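Yeah, one chain of the complex is gone here, protein chain that is, but the others are all in their spots.
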Amino acid sequence: MEIFYSLQEFMTYSKGITYLIMGAILILMPLYWLFLTDRDEKKETY
Amino acid sequence: MGISRRKFLGWFGGLSATAATAASTAIAGGNHHFEGHPDTMGVLHDINRCIGCRKCEEACNTVNELPKPEKPFDDLSVLDQKRRTHADVYTVVNQFKIGNEKKHVHVKKQCNHCMEPACASACFVKAFKKMPNGSVVYDESVCVGCRYCMIACPFNIPAYEYDNAFSPKVTKCTLCYPRVQKGLLPGCVEACPKEALIYGNRKELIKIARERINKHPDQYIDHIYGEHEMGGTSWLYISGTPFSEIGMREDLGVTSAPELTSGPLSAVPIVVGLWPVLLTGIYAISKRKDKVAEEEKAEAVKAAENAADEEMKKQIAKIKQDAAKDKEAAIKREVKNALDEAAKEAEEKAKAAAELTETADAAPEKKEDE
Partner (left out) sequence: MMERPSRISIKPMITPINVVLGIILAIGCVLTVLRFTGGLSVVTNLDDNNPWGIWIGFDLLCGVALAAGGYTTSSACYIFGLKRYHSAVRPAILTAFLGYALVVLALHYDVGRPWRLPFPIFWQQGTTSLLFEVGLCVFLYLTVLFVEFTPAAFEWLGFPKLREKIVKLTILLTILGVVLSTLHQSSLGALYTIVPSKLHPLWYSGYLPVYFFISSMFAGLSMVLFEGSLAHKYMHDKMDETHLRESEGIVLGFGKAASFIMAGYVAIKVIGLSVDNNWHYLFTGYGAWFLLELIGFVALPAFVYAIGVREKNIRLIQRTAVWTVLGIILNRFNISLIAFNWHLPSAERYFPGWMEIAVSLFIVAIGIVIYRFVTTHMPILYEHPDYRSDH
């Protein structure tokens, strides 16, 4: 693990990763929703 | 009705989460505590020793190869005005008259090289960086020129080249990073004739400062400016005059810039994680309501249809019944007619036979028939 000497460094690093995770969440959530509702009777998306 | 309440409640649920995170500030690094790099260097400015000769300003101007100012550095009349750093002035010495004793106090001002720099926290391209040796350096090659660093700096230090159309830069003291890398002292420190500036390891400087205060409690107020201000700074100051009287704000607090923004920043990923769930939920509910409404409608129609059906059936049945009755009646009629006819025929035949056979005795039979 990296050694952080300041909160600023620590946050740059941790927020950087968090932003990547946020991107992943925004992509995965809709896919998961589709998976979840896949077998429902045809729902109309409009 | 609809929009106001539902929307408000919907958003409100999530909001309370946002508010909760925004309000607490300690989320930044969990329970981590950061002391800064052990090699952090700094400068101790002993304000009591400063005589306002502006030698440091001159040295800074030279080592940073800045344009020469209109008035030469040995012209002390500029001290009459309160000045701040500018694009081509990385450091200034200000003079303050204290009380009616006609005592003059001089304070040097430049970037304080914060332990947790607000400018670095604010910059959206990471143009500022706190180096292991304590310098907060600026990388011109990425700077967009949004000037948020200038907004953020609690000491109002960074300046901007507003008159440069094509490659404007933010400028500030570098703690002479290039010189220090070469093993030289910062220009201003080297030039100071009174040792009002001492360059050294920050921890050592704090010790020296504390010693001076302890040794001469009558000459110094018991406060090392920069030890804790805004999370601490690499430049440290000791003085015999209250800092607020010599242009240094004492109301900055000890919370560093990254801590101040950590609340809102930590709310961001939570919104990303939960908003889709919340909104999809509301969407699904309103969708479901629509569907239920639709189904109810469909059911009502069906029920109506069913009711109509029943009626119809009844009617059909009735019609059928009626028809059956009619038929029966008709058959009965037919049968009756047939029977009647047959009976008549038989009768007539009988009559005829009787008439034929009984020619003499007809009267009594006729009576019987009637």
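First chain written, first letter: the chains are A and B, and each begins at residue 1.
Quick note on the criterion: a residue touches a chain if its C-beta (ideal position, glycine included) is under 8 Å from a C-beta of that chain, and two chains touch if they have at least 3 such contacts.
Everything numeric here is computed off the predicted structure, so don't read it as measured data.
S.K.: Of B:Leu66, B:Leu79 or B:Val268, which residue touches the hidden chain?
M.R.: B:Val268
S.K.: Tell me which residue among B:Gly134, B:Pro154 or B:Pro186 touches the hidden chain in the full complex.
M.R.: Touches the omitted chain: B:Pro154.
S.K.: For review purposes, identify every residue of chain B that touches the missing chain, sorted by number.
M.R.: Residues in contact with the chain left out: 1-8, 10-12, 14-15, 18-19, 22-23, 25, 84-87, 118, 120-127, 142-148, 150-152, 154, 156, 158-165, 167-169, 249, 251-253, 255, 257-258, 260-261, 263-265, 267-268, 271-272, 275-276, 279-280, 282-283, 286-287, 289-290.
S.K.: Residues of chain A in contact with the chain that isn't shown?
M.R.: Listed in rising order, the touching residues are 8, 11-12, 15-16, 18-19, 26, 30, 45-46.
Criterion: only the chains that are shown with their structure count from here on.
S.K.: When the centre of a chain is set as the mean of its C-alpha atoms, what distance in Å lies between chain A and chain B?
M.R.: About 16 Å, centre to centre.
S.K.: Which residues of chain A touch chain B in the complex?
M.R.: On the chain A side, the touching residues are 4-12, 14-15, 18, 21-22, 25-26, 29-30, 33, 43.
S.K.: Considering the complex alone, what residue numbers of chain B touch chain A?
M.R.: That would be residues 28-29, 32, 34-38, 115-117, 120-121, 126, 130, 132, 231, 256-259, 262, 265, 268-269, 272-273, 276-277, 280, 287 of chain B.
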